[in-house]
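Every protein chain except one is present and positioned as in the full complex.
As written, the chains take the letters A, B and C, and residue 1 is the first residue of each chain.
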Amino acid sequence: MSISSPSLINTPNGYIPASQRIPAMARPFVSDRALKTLDLVEKFVEEECIPADAVFRQQLGQSTAERFTNHPQIMEDLKAKARELGLWNMFLPKNHFENEGAGFSNLEYGLMAECLGRSETASEATNCSAPDTGNMEVFAKYGTEEQKRQWLDPLLKGQIRSAFLMTEPQVASSDATNIELSITRDGQYYVLNGQKWWSSGTGDTRAKVFLVMGKSDPSNPDTYKQQTVVAVPADTPGITIRRMLSVLGYDDAPHGHGHIFFNNVRVHKSNVILGEGRGFEVVQGRLGPGRIHHAMRSVGAAEKALEYFLARINDPRKKPFGKQLSEHGIMLERVARSRIEIDAARLSVLNAAIMIDQGSAKDARKEIAEVKVQVPAMLFDVVDRAIQAHGGGGVSQDFPLASMFAGARTMRIVDGPDEVHILQLGRNENKRGKVLLDKIAAQKQRTEELFKQYKMVQRDVLQLDRRSGNASRL
Amino acid sequence: MSISSPSLINTPNGYIPASQRIPAMARPFVSDRALKTLDLVEKFVEEECIPADAVFRQQLGQSTAERFTNHPQIMEDLKAKARELGLWNMFLPKNHFENEGAGFSNLEYGLMAECLGRSETASEATNCSAPDTGNMEVFAKYGTEEQKRQWLDPLLKGQIRSAFLMTEPQVASSDATNIELSITRDGQYYVLNGQKWWSSGTGDTRAKVFLVMGKSDPSNPDTYKQQTVVAVPADTPGITIRRMLSVLGYDDAPHGHGHIFFNNVRVHKSNVILGEGRGFEVVQGRLGPGRIHHAMRSVGAAEKALEYFLARINDPRKKPFGKQLSEHGIMLERVARSRIEIDAARLSVLNAAIMIDQGSAKDARKEIAEVKVQVPAMLFDVVDRAIQAHGGGGVSQDFPLASMFAGARTMRIVDGPDEVHILQLGRNENKRGKVLLDKIAAQKQRTEELFKQYKMVQRDVLQLDRRSGNASRL
Amino acid sequence: MSISSPSLINTPNGYIPASQRIPAMARPFVSDRALKTLDLVEKFVEEECIPADAVFRQQLGQSTAERFTNHPQIMEDLKAKARELGLWNMFLPKNHFENEGAGFSNLEYGLMAECLGRSETASEATNCSAPDTGNMEVFAKYGTEEQKRQWLDPLLKGQIRSAFLMTEPQVASSDATNIELSITRDGQYYVLNGQKWWSSGTGDTRAKVFLVMGKSDPSNPDTYKQQTVVAVPADTPGITIRRMLSVLGYDDAPHGHGHIFFNNVRVHKSNVILGEGRGFEVVQGRLGPGRIHHAMRSVGAAEKALEYFLARINDPRKKPFGKQLSEHGIMLERVARSRIEIDAARLSVLNAAIMIDQGSAKDARKEIAEVKVQVPAMLFDVVDRAIQAHGGGGVSQDFPLASMFAGARTMRIVDGPDEVHILQLGRNENKRGKVLLDKIAAQKQRTEELFKQYKMVQRDVLQLDRRSGNASRL
Partner (left out) sequence: MSISSPSLINTPNGYIPASQRIPAMARPFVSDRALKTLDLVEKFVEEECIPADAVFRQQLGQSTAERFTNHPQIMEDLKAKARELGLWNMFLPKNHFENEGAGFSNLEYGLMAECLGRSETASEATNCSAPDTGNMEVFAKYGTEEQKRQWLDPLLKGQIRSAFLMTEPQVASSDATNIELSITRDGQYYVLNGQKWWSSGTGDTRAKVFLVMGKSDPSNPDTYKQQTVVAVPADTPGITIRRMLSVLGYDDAPHGHGHIFFNNVRVHKSNVILGEGRGFEVVQGRLGPGRIHHAMRSVGAAEKALEYFLARINDPRKKPFGKQLSEHGIMLERVARSRIEIDAARLSVLNAAIMIDQGSAKDARKEIAEVKVQVPAMLFDVVDRAIQAHGGGGVSQDFPLASMFAGARTMRIVDGPDEVHILQLGRNENKRGKVLLDKIAAQKQRTEELFKQYKMVQRDVLQLDRRSGNASRL
């Protein structure tokens, strides 16, 4: 199969392909194969997926009932094209998944994710969409053979979808030790009771398995060992999706975000992931790379917003007060600030990706936390400026900006609100406080020695001990 | 009729009534009658309207078709209560509308509008909702007796609704001289051709009259005299509401924002407002007070967001990392900044209202433009912080914050994007530039005289002309 | 004596006098006498003081030794003029100081302070400069007849100056309960030991009295009753001014900020102010109005910075890239934002002033804290923008902006850093948390009743209790 021609991106005006736009500093880390795939991804996204977005949206339908049950044909057609092009499962990093994935590093896939982030359909079309990606990683890393056969295989093939259920409405689940859904053993079975919300992906009727984190050992003195993750088939009796949550007015169909009740939901104990009490391990292993992927999609979304911004201010029909918008310095300033912020954010994410590639997500904890705060703020500001340049159109359904804005706002909350990452970063940095106090004190000490050496008396220094003195002026 | 008891707001904890929370500086401008009405408005809003909001929303229905045709019963019930309480048409300022309105100043109504802004239903329930308020002002100020009889009377009674059609999609209509909808004379008739969008209120099937601004004299050398406003019955042949626009995912039903086509729409020439070529006069007269009303509703909305913020951080179930959210300094800082920004914004709006009351909207142009920029930015930030404290709930349908956020973002665009007001303010200030250059030069001149007087030589001054010199160091 | 003519401010271009620029909302609070004095103050500041600033600076001299001992003649000449014009001691509010002061309210003086804030010499020239103003209030309010005779009288006449010593280097004195300077009784005497810094005004050799706050009763269980303030003659044996502190490179001569040691400094017990253990009372009584005065001076400084900004962008010699700076939209945007922020800040300060006038500084605690945070941030931003428009000149000695910038930065720390006021505001607001939780709960309760009344079942609501359910989809 070939991608339809004529190309939208390889225009005579000389659109520079993605492989040549990689920051200089990141280039040594990208293989030739990845460069080629990257350009293919870009071409697929720009020429196939972005034009398909509006069709996909309309095929979903209008009523809530339709939107969570329709499976747009165009998505299946895109998936077929993507597989034909070899653009499938690029997210599985080669250092951990030699066989299952496409064999790219987190950095390499990150660059591709930036392209995918420009389209609403591209991630799913290439089987690289959350939360499936993280869940596939979980199954691949921690799953039993049986679990892999049952869920990983069809997930890798894009036949089913999945969800990860963690957040709960009645507690401050930004601190995951607070979660309350109970998992109790009953012979060969676990029995689950409680509720979850913001269970992304549960709206899609093809989501066949829910990974559910609950509390199995609430009295364990180690609060990070009280939790267990179990794989629960979505049609297990006792599960009710009470309602779908909206995100600033969007339902995010077809995957959506469910509010789900568990009432004596029974699953066999073989459904446990990794082992009882190891829920936090599962979560930790799942989050790092996913945050990088998501961050790079956001970088791509920001680039797209900037493209719309640039197109808008050059739209010949838009001339307030006799000047093209692009002739207004205020607009150019915002373009420039967006350019700076996007480029800076990209470097941060790629650096974190390299750290994961060279070690593990744990080694890159600081870098991942930084990215988790920096990127959503960047995306939010870039989209906000693009919207403003579009006037009323910017908040309407006519441009992709409005839904990007909702998404950007939500990213500051999802997967741990900013504040959690900020405090973690702050506390981590603060550990250096004592060493630095000592270093500065030692430097001051040496300064005093130097004054003596040069036979000088130091003036103008903070005196911290009481001194005798007299009433004379300085 | 009495408001249901027990009171929600006059709790033993000593909720301070609105009349006692008026800023000290504004108090001399508020009559005793207004104080009493203000407290009644607050009671009505807190005890009747806010609890009714969710019911209203659900009575609207779910599908697009329902949402723009249903007329929730609870709104009619609220309107009946409001009339019984005498809370009706408070927006019509006493200095211009002795008979039609409730006899309050813009300042007094502003304080009431702050209360109304806390509820989705309160403004309509008291017949104080945009765009009807501005349209009623237009009819009252500029309408013929026939126009008043036909449209003002039923509007004042809350029997019909209306819309003002100005913005157009194909031009930069932030600069209103750009609008293109053509109004041509054909004997006793005007013929309208073109399109409008962001026509707020056109979704409501009770909207019976559209005030339409178009270009009637495109070759007039005075670009502010090319426009005319005509009143067009909504059911005039040739009008098509092509679609309703969404605002960050919200449809704002039942009033909504229409994208409307005019195809040879004919109305009698007696439907002209104020006169041909006087469209800008109509618009100017309409906008000032409306911006103040809207700004005060936003102040009320911000107060509500802060109340939810405060409630949330004191919710005993929300304890991330072992501490109530209110014990986290980051949260208290945000509360404090919100408090400061809200209070400052309120003073700005009230001051602008007083200027309108003492003169006209024209005299208060600077103050209105300031408020138009300051208030939406404030609301946006306050709501943003409140959302963040709510985590996922904040962007969902469970709290009023998400839709307030969409509204706040949109306010920075609606009714002239920030940039228009900012440039207007900037240009206006800049007129002082020459006078100030002269003043500073004169002060420097006097400084030089003083140096002579004290027999000193001024050192360290910027030398702009002097040349001769020698190679000696300073 | 008459102010020199021709007038610099009453130009044909129609400079609008200060009395006509008072915000509409504040006007009812200003007497006719104050209006007249206000215009006189403005004239004096613009025509006499601002031109004198450079002369004063140069008369101070260059070396540190000179700068803290010279008493520029021009200041004495300005003081003479000011007294002749009746512009003297305007700061003493009429409600507390019927006889000592000029008989203006805090609001009225606030408007004058805005004018004074434009010049480096104006406050001292009119005997309205800190820290003397606060110290005069202390003596007037709490002083014995003897203390008044000895210190208040010459202060009111501008013959001596004074200082208030509170901050200490070795503790976190943003929390004043931490101060450590010890005051012990020895018969008829107090003995002071310890150190103080940021003792503003101590550099001036005319400062004859220091009001010193220390700890006299460190074991008092009420941590707000451990402190005492005593008046200490500056030449008392045992006092050493060890050094003067610089503020971002400025020495703030001639008053300066001393770092002072107390070594067995003995003063008679009659020098106590108000009484032992009442130090906090003295401080509280002193701070409120002073903060308002300082804030209004800052508003004036900001206006001045904006004037320089406007003059600069209209300087015909400054045309980067072929356009006058004022034609660059970026500049106009910054002018507009400055305009908005200054006007908003002024209203906040005036409102706080009115609250003090109508009650006491204690009643206006919230408003004063708001102003203490809002105004320095505003001033900082406005000056920062003005500097940027001046390029290199902006940070140099050629314009008043650089030293204003240093002052603005420092204001965010002086007199309690922002964080103290922010946390106080946050905690104060937070007290409403419980009431608001209850109100929102009660409103939700009423919503449920309304649903019943309309025979509806509420959908889409957060379910906080576990429910039974079944596996069926929504």
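Going forward, contacts are C-beta pairs under 8 Å (C-beta built on N, C-alpha and C of every residue); 3 or more make two chains touch, one makes a residue touch a chain.
None of the values given here were measured: they were computed from a predicted structure.
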Of B:Pro17, B:Gly61, B:Pro169 or B:Gly277, the one touching the omitted chain in the full complex: B:Pro169
Sole contact to the chain not displayed, among B:Ser31, B:Thr184, B:Thr236 or B:Gln284: B:Thr236
Residue of C:Ile160, C:Ile330 or C:Met456 touching the missing chain in the full complex: C:Ile330
Chain A, residues in touch with the chain not shown (by the definition above): 4, 8-9, 11, 13, 15, 23-26, 28-29, 46-47, 50-55, 58-59, 73-74, 306-308, 310-311, 313-315, 326, 329, 331-337, 339-340, 343-345, 347-348, 350-351, 354-355, 358, 366-367, 370, 373-374, 393, 397-398, 419, 421-427, 429-430, 432-440, 442-444, 446-447, 449-451, 454, 456, 458-462
Absent-chain interface as seen on chain B, which is shown: 68, 169-170, 193-195, 205, 235-244, 259, 261, 263, 328-330, 333, 459-460, 462-464, 466-474
Absent-chain interface as seen on chain C, which is shown: 62-64, 167, 169-175, 178, 197-198, 245-250, 317-321, 325, 328, 330, 384, 387-388, 391-398, 402-403, 405-406, 409-410, 412-414, 417-420, 422-423
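FYI, only the chains that are shown with their structure count from here on.
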Chain located farthest away, centre of chain A as origin (C-alpha): C
Centre distance in Å when chain A and chain B are each reduced to the mean of their C-alpha atoms: 37
Averaged-CA centre spacing for the pair chain C and chain A, given as whole angstrom: 46
Chain A residues counted as touching two or more neighbouring chains: 169-170, 328, 330
